[in-house]
Every structure is written in C-alpha cells, then in structure tokens.
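Read the structure below first, then the notes.
Note that one protein chain of the assembly has been removed; the remaining protein chains are unaltered in position.
This part shows subunit A:
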Amino acid sequence: MTRNSATVSLPNAPSIQWFLPLIWIALLAMCIVGMPLLEGLFRWVEPDARQVVYDRAAFYELLGRHVLVVSVAAVVTIAVGVAAGIAVTRERGRDFLPLVGQLASLGQTFPPVAVLALAVPVLGFGTLPIIVALMLYGLLPIVRNTLAGINDVDATIKEAAQAMGMTSWQVLRHVELPLAAPVILAGVRTSVTINIATAALGATVGASNLGDPIIAGIVNGNMAYVLQGALLIALLALSADSAFNVYQQRLRQRLSAS
C-alpha cells in the first residue's frame, strides 16, 4: 500500500497521539485571542506604522470564514473526487480512467489566481469564486489517492470477496473502500492543508478571511499585518494537518495487516 512518506509514526497511546494537534490548536486559539498583547513585537517590526495589530475585523471572525470556505470546498471536493475515483475503477468506467486523471492534474496545474480572475466575471466578487478555485486546486490529491488506494487493494482479496458471493457494491463497500481508506485520507489531508494556505487568495476578490490582513499589509506596506495573517494561517494548517495525521494513524493501526 502506498504510504505517505511525510507521515511521522507516533506511539500508540491515544493521549500522546492527540498531544501534537492539541498544541497547535491551543497556540492558534492563543494567537486569535491574544494578538493585541503581541503589539510590542509587531511595533518592533513596523516602528513607523500608525496601527500594528490588524483590527478591521475580529481575528476569530476571519478564522471562522476561512474555516468555512475551506470546509465547503473540501466537502464538495471529497464527494466529487472520491466518486470520480470510484467510478473509473469500476469495470464500466475503466475507459475514463486516463481522462479523469488528466482533468484532475489540469485542475492543479491551473494557477488558482487565474481561476479567480476567470471566475469573478461569471460568479461575481465574494466567497463563490474562491470556493471554485479551491475545489479545482484540491481535486488532484483526492482523485489520485482514491485511484491509488483502490487499485492497491490486493487483487486476490477482491477476487475472494467476489467468489464468496459478494455483489460488486458489497465488495466496494466492505472491502475496497475500507482498505483504501488510509490512502484516500492521506489525499484529503494534502488537499485540505494546501487549500488552507490557498484560501488566503480569497481576500483579493472580496471573500474576507485570514488572507485579509496579508492583502491589507501588502497594499499598505505594513509587514506586521502580513505576519499576523501568515502566522494564523500557518497555525490553522498545522492544526488540521496534525489532526488528520492522528486519524490516519488510527486507521492504519486498524488495518495494520494490509
């Protein structure tokens, strides 16, 4: 089975497993609430600016919208990506396998900025264009891993399942998907993590989120704003990534045989 090389193997004890994600989440929460307390630090970065802590919107509001946009995009991408992956690994859909693979690759090679630029005239300013851009950008890892995960399921196990009298739906539901789950989850993890960073672009088309301080900072030449946005986005990405990691480890433990 394909393993994600970035996976750090952690000890089995659940309390220790959850240690890392909880630290990241705690740090994120502390920064959201306590950003004004770091004013001294940011003043040192931008001694001449009138304002050094971004205050056009509350950080928790920006975080909420950021999480919402990424989540909506992720849910749609997972649904579409996994469904496409399943469809082209069925006997009837095999012919479309190369096509789907290429389409997903195309989605990722197409720069999200360009997607935004093209989407705004059609969809207008706001949240919708960034969700579309994130969906296209995040599709590839999910499709690719769904294909790899399902194709890597031992053919003799699938054949045995069929020979025992499982219908093709039962083989998919009880054999292929459970055995492919860790690999599919690795794809979801990659997709969500890169999209947390990419979502910041939404600020350029009026979708207010943690990208706002960064864009405002660039426009006003205020590096302190940029740092605040980047810091929060990085902490959010690390929180999500390490939480996925724990979940992935658990799935793998249950499937340690395969």
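We take it that a contact is a pair of C-beta atoms (placed from the backbone, for glycine too) under 8 Å apart; a residue touches a chain by one contact, two chains touch by 3 or more; residues count from 1.
Here is the rule we go by: contacts and distances are computed from a predicted model.
Per its UniProt record, the hidden chain corresponds to "Quaternary amine transport ATP-binding protein" from the list "Peptidoglycan glycosyltransferase MrdB", "Cytochrome c oxidase subunit 1", "YdbS-like PH domain-containing protein" or "Quaternary amine transport ATP-binding protein". Among A:V76, A:L97 or A:M166, only A:M166 touches the chain that is left out of the view. In the full complex, subunit A makes contact with the omitted chain through residues 154, 156-157, 159-167, 170, 174-175, 178-179, 254-258.
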